[in-house]
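One protein chain omitted, others in place.
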Amino acid sequence: MEKPFAITLDVGSSLANHTGSWRTERPVYVDRLPPCNHACPAGENIQGWLYYAESGDYLRAWKSLVENNPLPAIMGRVCYHPCETGCNRAQLDQPVNIHAVERFLGDEAIRRGWQFTPGTPTGKRVLVVGSGPSGLSAAYQLARFGHQVIIYEAGPAAGGMMRFGIPKYRLPREVLDAEIARITDMGVSIHLNTHVDDLARVMQEEKFDAVFLAVGAHVAKRAYIPAGDAAKILDALAVLRSVEAGEPPLLGRRVLVYGGGNTALDVARTAKRLGATETLIVYRRNREKMPAHDSEVQEALEEGIQFKWLSTIKKATDTTFTVEKMRLDEKGFPQPTGEFETIEGDSLVLALGQDVDLSFLERVDGLEIVDGVVKVSARMMTGHAGVFAGGDMVPAERTVTVAVGHGKKAARNIDAYLRSDVYNGPTKHELAAFDKLNTWYYSDAPLTVQPLLDAARRESTFDEVVKGLDENNALFEARRCLSCGNCFECDNCYGVCPDNAVLKLGAGKRFEFNYDYCKGCGMCAAECPCGAIEMVPETI
Amino acid sequence: MPFEQIKFYQTGTFTVGNRLLDISDRAVQSDTKRSNALNSGHRACRGCGEALGARYAVDAAMRAANKNLIAVNATGCLEVFSTPYPETSWQVAWMHSLFGNASAVAAGVAAAMKAKGRKEVRVIAQGGDGGTADIGMGCLSGMFERNDDVLYICYDNEAYMNTGVQRSGTTPAAARTATTPSVGPEPGNTFGQGKSLPLIAMAHHIPYVATASVANLHDLEYKVEKATVIHGARYIHVHVPCPLGWGSEPHDTIKVARAAVESGLFPLFEAEFGDVTAHTPIRRPQPVEDYLKLQKRFAHLFRPVRDEIRLAAIQSIADRNIQRFGLLEEVTR
Amino acid sequence: MQIRIHGRGGQGVVSAAEMLSIAAFLEGRYAQAFPSFGSERMGAPVMAFCRIDDHPIRSREPVMHPDALIIQDPTLLHQAGLFDGLDPSGFVLINSTRGLKELGIASALEHLPPGHACAMPATELAMRFVGRPLPNGTLLGGFAAMTGTLRLESVVAAIRSKFPGKVGESNVAAAEAAYELVAHRGALEEVHV
Partner (left out) sequence: MFKQIEGSRAVAETVALCRPQVICAYPITPQTHIVEALGEMVKSGELAGCEFVNVESEFGALSVAIGASAAGARSYTATASQGLLFMAEAVYNASGLGLPIVMTIGNRAIGAPINIWNDHSDSMSMRDAGWIQLFAETNQEAADLHIQAFRLAEELSCPVMVCMDGFILTHAYDRIDLATQEQVDGWLPPYEPQQVLDPADPVSIGAMVGPDAFAEVRYLAHHKQLRALERIPVLSREFFKTFGRNSGGLLRTYHTDGAETVVVALGSVNGTIQEAVDELRADGVSIGSISICSYRPFPLADVQAALADAKRVVVLEKSLAVGLGGMLATDVQMAIQSRQRRVYTVIAGLGGRAITKVSLMDLFRQARRDALESVTFLDLNWDAITRQLARETAVRRSGPIAENILKDLGELSSRIA
């Protein structure tokens, strides 16, 4: 029967009314740079691998992670995770426990024996000097490009500072060995106890197309302390190295450590484990000014390490040390006060930082040294074409993570250099700051604290202090990620549009706006939890 | 929570959808197969809360009724912007009769379905606060009292918006409307006790009464789906901000609705046979000022001078709701 | 034949008219019964009408010129217009325990043919048979006896159709008793129980 005129209408007819013409602003999907990625010295795409980890796809998460860093199990342990300092979630409850998830993925990879695959051979030969984090990172990246990589390592074992600077209880050696092995399994060859005394000659004789220098900084800085002959004064690196070599030095019951860096803490905690009953760290400034990472200070305190702030050591005898009190001036520099006191101690370990041994570079022309470190360009290349450098031997913060970042960056530039090309990284997106987020949609989920080894066992053994996460809480941690600045397909825009003007393209394909009907109310942008939609004015 | 709380699934927990959830557990609105009962091309204002509420509610009802749904609409914005000849935005069997009789018309539809033995068909009636709380009150009360098999959904934007923002029975205290201008010694709406439709509905001891808000989709969908399959008279009162009438930013519609819920001014609860059986806890408590400041209709409470007395009075209304419905108490089930 | 019944609300005046029409219908005649549509307050003066004819009845006016009056309540006797339009050869049946002479309405009745006026204690009979002061059914029995326009069986059937069951039967009994009384009344045209 014919429907009544006008009062009865067929469904769907309103599609003829294109309300998009009302619009003065249009929503557009954007990608913003998450603060974790922004803060990572190794340039990891943290949010990227967390995305896979959230769904329990650890292999893909790991593969994504090692794009930028071949040492997740190590990094998850020794990195001081600036990513977590930058994490927006910190402003909501606590930052995502990124390093713990990274460590979980690294350990998972070792457990399951996941491997790297080298690139198709290019026929180019690259020399890497030093098998520390930056050397290994560079070697790995270069191997992925298909270049043949040879590492010359002066020491008896690969790993550099990771092995000789960082104690076992922070980085178990089986973990270190496993991740180095995975790199050598790619075809990277490491020549141990191979000291490069004349780089120019080696390059010429062994026909390397490029070199990456990553010898690190191993020469302990010294301070002049008038001391009697019997006074026992050692340097931190020597102590740690001999412990690693299995010949721990005799430090006595009362050990003083002089310095405020991470090495000072490492050596102090090592001394404790070697049987010292009293370990005292003497530092010329206060705790706030201490360069060592807070978590380490915290753990040290738990282990009974004592601190003497605002103090410098002036004089040493065999059992006593004279200390002068300091005060900080308005600029925060320590100034002598003239007040002295005497502390009893059996030995003093100096942890005042390290210098780079640059002797082997003397005959490399064009290479420039400034303040005891090698000057490099933005592309990590030294003044000598084809010679690149990174890690502790170039001007930068000296951490494993920075080193890994250098290695990656250098490798990409070396690869470009070998193709007589120039490497240009992707342009960075605008930072996804906290104010770009709509955090109501994130449920409350406080961070999971990693279990710690109980203090008693810490004093006697070198067992790993910080334990890992099991799968459940690793998954939980991964899911605490806010996905700042990048669509994670939560369907909010799709759901909150009063005009059904958002098209859902299907899993992984994100969304599109249907500008025929979008009135530009901006609700999608306002309600996007992660700030991945921007309203831009229409040109009228 | 009154609705089956999704266990911790990262950012998706309170968002519309969640890639980590099984499709069947996802929100109706996240489903590409949702009905879009109120489709594109309607003439609602930018950021219309009622359009959003209707989309949410009717799509949820459509899923619960397995698409066997008939919707009756009272006169008002929703009806006018959705069905101006020659175009309709509805993709559901839909009918509009008059301003005050949606509940009665729906009761008639339900009676017809019963007489024809069409048990599978579910009937909803929808209207604004004017058509529900004021002119439609008689028919609504009759429908409740007879326990007709109808789900009535009121989209409350707290004034007669279609006619140009005049005061309705649900206009909140102190709010400015065209008929309660912000002038004189008592600017805005008179400071009365207001008219709580949900409580009036509960007084009929009908099987189900609930409040919902466009600010909490999961809660709203849960309630509508639950109500759709219950037999007898049911009532759901949905809070829907109106950018035009409230003087809020179109993009803030959900933000405003959320502030109403989180401040306690619009409590989310369920009642069965006259007794409150559940409430949706406040997640991120906010003072009422956060809500009021987003809306020009309350501007006179802040300018030229802060009206401390009224602000305190409004806060006390919220506090009373919080205490009355235990809105800060987590739900353990 | 046109009948007008006077009584008070609650005395079954309207039912009486309806039963008359049913009785006539049962005798194959055309009949029409309707009330005076007064608001149905207890105790208020009420009228009901009945027309009986051998042809279809078209008129819808109230009965202006009754051929018979049934007065269910003697307290109405002196009300203005009670006897208006009564046919000179019409009938008057009054519910009263007193004799016609004692009712003081001789002037209204003197023109009527002999035997066309009768007073009977319908309420008393009703009390006896029905147990309630509802004289209508009883009066119909008397009416049938007095006028002969309807057969007692028809009236009885009408009462039964209007009031099925016990109430009907008791009314039937009362009507039959009334019929007997009126049929065998003395020359005084009064009925004493």
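Going by the order they are written in, the chains are A, B and C; count residues from 1 in each one.
The rule is short, and it goes like this: contacts are C-beta pairs under 8 Å (C-beta built on N, C-alpha and C of every residue); 3 or more make two chains touch, one makes a residue touch a chain.
Computed from a predicted model, the values in this text were never measured in an experiment.
Trainee: Among the chains in view, which touch the chain not shown?
Mentor: Spelled out, the missing chain touches these shown chains: A, B, C.
Trainee: Out of B:L98, B:I200, B:A299 or B:A313, which residue would touch the omitted chain in the full complex?
Mentor: B:L98
Trainee: Can you tell me which of B:K33, B:K116 or B:R303 touches the chain that was removed from the display?
Mentor: Of these options, the touching residue for the absent chain is B:K116.
Trainee: Would you write out the residues of subunit A that touch the absent chain, in ascending order?
Mentor: Touch with the absent chain occurs at residues 1-11.
Trainee: Which parts of subunit B are in contact with the chain that was left out?
Mentor: 65, 67-70, 72-73, 79-80, 82-86, 88, 90-98, 100-101, 104-116, 121, 138-139, 141-142, 145-146, 148
Trainee: Going by the touch rule given at the top, which residues of subunit C touch the chain that is not shown?
Mentor: These residues touch the chain not displayed: 17-18, 21-22, 24-26, 30-39, 44-45, 47, 57-62, 64, 76, 79-81, 84-85.
Simple rule for what comes next: only the chains that are shown with their structure count from here on.
Trainee: Chain contact graph: line, ring, star, complete or other?
Mentor: Shape = other; not a path, cycle, star or full graph.
Trainee: Any idea which chain sits dead centre by C-alpha averages?
Mentor: That would be chain B.
Trainee: If you average the CA atoms of subunit A and of subunit C, how far apart do the two points sit, in angstrom?
Mentor: One centre to the other, that is 114 Å.
Trainee: Where the CA atoms of subunit A average out and where those of subunit B average out, how many Å apart are those spots?
Mentor: Comparing mean C-alpha positions, subunit B is 50 Å from subunit A.
Trainee: Please compute the C-alpha centroid of subunit B, do the same for subunit C, then give the distance between them in whole Å.
Mentor: 66
Trainee: If you look only at subunit A, which of its residues touch subunit B in the complex?
Mentor: 6-7, 9-19, 22, 54-55, 440-443, 445, 476, 478-483, 488-492, 494-496, 498-501, 504, 506-507, 514, 516-517, 519-523, 525-527, 529-530, 535
Trainee: Going by the contact rule at the top, pick out the subunit B residues touching subunit A in the complex.
Mentor: For subunit B paired with subunit A, touching residues are 8-20, 26-27, 29-30, 32, 36, 38-44, 46-49, 51-52, 55, 82-83, 85-92, 217, 249-255, 258, 283-284.
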